[in-house]
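One protein chain omitted, others in place.
Which chain is which? They are A, B and C, in the order written, and residues in each are numbered from 1.
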Amino acid sequence: MPSFFERLRADSIAVWQDYICHEFVNRLSDGSLPEEAFRTYLAQDYLFLIQFSRAHALAVYKAGNLSDMHEGLAGLKAIMDTEMDLHVGLCAGWGLSKSDLEALPEASQTIAYTRFVLETGLRGDLLDLQVALAPCILGYAEIGRLNEEAQPQGPTSSAYRNWLDEYSGKAYQSVAQAFSDWMDRTAERYLTEARYPSLLKTFSQASTLETDFWQMGLNAAQ
Amino acid sequence: MPSFFERLRADSIAVWQDYICHEFVNRLSDGSLPEEAFRTYLAQDYLFLIQFSRAHALAVYKAGNLSDMHEGLAGLKAIMDTEMDLHVGLCAGWGLSKSDLEALPEASQTIAYTRFVLETGLRGDLLDLQVALAPCILGYAEIGRLNEEAQPQGPTSSAYRNWLDEYSGKAYQSVAQAFSDWMDRTAERYLTEARYPSLLKTFSQASTLETDFWQMGLNAAQ
Amino acid sequence: MPSFFERLRADSIAVWQDYICHEFVNRLSDGSLPEEAFRTYLAQDYLFLIQFSRAHALAVYKAGNLSDMHEGLAGLKAIMDTEMDLHVGLCAGWGLSKSDLEALPEASQTIAYTRFVLETGLRGDLLDLQVALAPCILGYAEIGRLNEEAQPQGPTSSAYRNWLDEYSGKAYQSVAQAFSDWMDRTAERYLTEARYPSLLKTFSQASTLETDFWQMGLNAAQ
Partner (left out) sequence: MPSFFERLRADSIAVWQDYICHEFVNRLSDGSLPEEAFRTYLAQDYLFLIQFSRAHALAVYKAGNLSDMHEGLAGLKAIMDTEMDLHVGLCAGWGLSKSDLEALPEASQTIAYTRFVLETGLRGDLLDLQVALAPCILGYAEIGRLNEEAQPQGPTSSAYRNWLDEYSGKAYQSVAQAFSDWMDRTAERYLTEARYPSLLKTFSQASTLETDFWQMGLNAAQ
């Protein structure tokens, strides 16, 4: 049986492809992405992760039982204790210090996606929040896998190799799988067909806001 | 078909009867309730209504569409523009001025029920919020009707007549019916059998907290 | 003494001027704005008002006392009972029915500003929420006044006259003044110099997101 994510993905496939196969991703993958585009993206993605940590804290708050609270806490730790440090390391390699990052203004596209996720979660229930988070968590995993499949011989010389390896790696893939399984369990409790159109709309809007986020990176190099 | 409220009520009938047929209510109805008990109840109920207004504002915020927003707004206006003034009038008859009321400390029982309702709504979705509100809105309507049926000859000389008339009156009865209908429409969209036990628990806890609220009134006269 | 709004405005004057004197506004004022730009703006602004109603409901919920609750309720009624109907009327004149409007997808710029406001209010206190709302409520009043001053002889033949008249009119101007006064009273209670930079950042971000909103209208005509 397809996962709930697979259902949402299939039902918004055009919007999803725009996001997953965006020119930013393709050029990151073949190494032709201008460095300024990547640097801009990377710095905004750090600000994005701060807000995504808050969204996971919100998931702990919204959780209906102790088991869901532990799932949310695991996600929160994964971002705040690990992923943000990896990011700081990547950014340092591009000449961006941690204090540089925190002093940056958030781009409109960063604000749009992150506040949409947080507010969707606050207004609705845990399932609404997870559906808003899914395009980011599960889309990055798909991009990681697609890139791995396209280059089975191993790492190319792409300057963006570290980034791609992070998302195709086992650690991230298993975080993503765990999230999808958790969303399935939530859907078992909270999904009705009557509310499906609203959830699909949330998923589709979030995917579009991710597309806008890539485009922000590209625009910086024009 | 029974309403969603009727289902919840039937499945927590013992707790419900404790609330609806509480000694406070019975003695209010037959006029034997000590005045100190009623005065204490009435003053705390004013503080309660302030928090209930906030809960209706929260319903407008949580609403998934414009129609739900208008339902929530109607409830908010009914409390803030009408019911609170009626209360101030009733309290004035008992020698409690509006500024006396607002300066009163909230009893633990007032805090318990109101914050339970608000937090349940913030954590969950609109259906969680409505289920937490239901024992108050629909229980008072039931008490009003029961009292009307018990005394079909018309008003007795009870000192508490005004209060009873307010809740047995057509205006309040139709507010209550509209709320029940609204909860049914919400349940059509959001109810699953998997989450029913959690909703029933919310309904039952809220009913118990209402019972504690009556008891607080009685305790004041001992 | 300058109002708190005037202080925020002065301290972000460049960003503020970009918003208030945006090409969209200037061309709306001189009648040279392409109709497609206005129609796109107007439809998105309807979706915007739905979210702004939710923000006012949130203000009622966040309010620290009954007086603040009544201020928030007045704002909520002004939007839901009056301003949205005016909007539906304006839109009808442009061939957009109410059901057309509600079926429209929200533009990214609409999502960005509205969710930023709501989430800022949920995360912070009433002052944070008011500061995030201020660029919209008080900026539109300023645009209305500027336009009135520029054309003291009375209405021009601009096709956009009704819109401009709405915001330069006494009714809207007094709503805006009441909001500014309310924000001053909130600042008296909650403002510290230590948190001023954060509030200024909120004000400035919200103003930029308003600028993006005008630009969305213009882009639709290109």
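Assume a residue touches a chain if its C-beta (ideal position, glycine included) is under 8 Å from a C-beta of that chain, and two chains touch if they have at least 3 such contacts.
Quick caveat: nothing in here was measured; it's all calculated off a predicted structure.
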* **Touched by the hidden chain, restricted to displayed chains** => A, B, C
* Using the definition of touch stated at the top, determine which of A:1, A:14 or A:66 touches the missing chain. => A:66
* Structure fact -> Contact with the hidden chain, among B:66, B:86, B:112 or B:178, goes to B:112
* **Touch criterion as defined above, residue of A:6, A:35, A:85 or A:102 at the omitted chain** => A:102
* Asked: Touching the missing chain, which residues of subunit C?
  -> 61-62, 64, 122-125, 128, 188-192, 194-195, 198
* Structure fact -> Against the hidden chain, subunit A presents residues 50, 53-54, 57-58, 60-61, 63, 66, 69-70, 72-73, 76-77, 80, 102
* **Positions on subunit B contacted by the hidden chain, ascending** => 54, 105-106, 108-109, 111-112, 115-116, 118-120, 122-123, 205, 208-209, 212
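Here is the rule we go by: only the chains that are shown with their structure count from here on.
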* Name the most central chain, where centre means the mean of Cα atoms. => C
* Round to the nearest whole Å and give the separation of the Cα centres of subunit B and subunit C. => 37
* Asked: Using CA atom averages as chain centres, what separation in Å is found between subunit A and subunit C?
  -> 31
* Distance from subunit B to subunit A - Cα centre to Cα centre, in angstrom -> 43
* Which positions in subunit B touch two or more other chains at once? -> 61
